[in-house]
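Partial view: only certain chains, each at its native spot in the assembly.
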Amino acid sequence: MVKVIRSTIIEAPIEAVWAILRDFNGHDRWHPAVTTSQIERNREADVIGCVRRFQLADGSELREQLLTLSDADASYSYCLLDTPIPLFNYVSHVQLIPVTDADHTFWQWQGQFSTPPGEAETLATMVGQDIYDAGFAAIRAELELEATDAVG
Amino acid sequence: MVKVIRSTIIEAPIEAVWAILRDFNGHDRWHPAVTTSQIERNREADVIGCVRRFQLADGSELREQLLTLSDADASYSYCLLDTPIPLFNYVSHVQLIPVTDADHTFWQWQGQFSTPPGEAETLATMVGQDIYDAGFAAIRAELELEATDAVG
């Protein structure tokens, strides 16, 4: 099993970040990898068990299911149901925590998954960079914050 | 702040117990204190943030909001919005864990709240006995299990 953990500080209050991230069907508005997204069966996007079906720029389609959502903890979890990318048993967890002395937000995004033999490293880098780090940058842009000079 | 923690073993697989408890609007079918229950605004009962409005035998009405729901962890949290009983800032958490060697279920039900001065002990006993312990017994009856000889 591969485990990828990425985290960052968003220079905005947790309420502003959570207002965007909480919408399980809103990632097509901010994440650069996602072009369109729909919740299946006309459910609301904050029903536990709802499935988002979304499309990437190359036309490929993925389905992910909401497992856990907590307004109290500003966190949610989801798993990947169908994907053209060989990420097996992929489960991901998003967690926000306030940074009280600056009114900023600590954001941790992590995922666990299996891969075909020999592909673990490549896929871990892809998830960490193209999904998580790219998502951090996109939320900064969405909130009109300056980019940070990351070292990671 | 008062904290009440009660736990029990239900002699049934976790899937059977979770199938009943997961329905945030289903407590009027099994909990002896609840006569009728409705989810407000026609929402589904597993939407985070949905509100259940329910009535007790004496006609009084309460409103509770779903804060957290996790199928992965077999757990949920809720808070009390309106109540004729002086339980302030009441937040409750329900957690199931499998007992693997017997295929039974460990169930912990806890709540935190404030009360008017001098009423903490009475209300803690009421919550522990009339809500949590009575709920344990009711789920046993619902699953047609024998009552246990509790010592608590």
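Here the chain labels run A and B in written order, and each chain numbers its own residues starting at 1.
Operating definition for what follows: contacts are C-beta pairs under 8 Å (C-beta built on N, C-alpha and C of every residue); 3 or more make two chains touch, one makes a residue touch a chain.
This is a predicted model, so every value here is computed, not measured.
Trainee: Given 2 placed copies of the single sequence, how many copies form the entire complex?
Mentor: 4
Throughout what follows, only the chains that are shown with their structure count from here on.
Trainee: Enter the angle, 0 to 180° in steps of 5, of the rotation superposing CA atoms of chain A on those of chain B.
Mentor: 180
Trainee: What whole-number Å value describes the gap between the mean CA coordinates of chain A and chain B?
Mentor: 32
Trainee: Provide the residue numbers of chain B that touch chain A in the complex, in ascending order.
Mentor: 43-44, 46-49, 67-73, 77, 91
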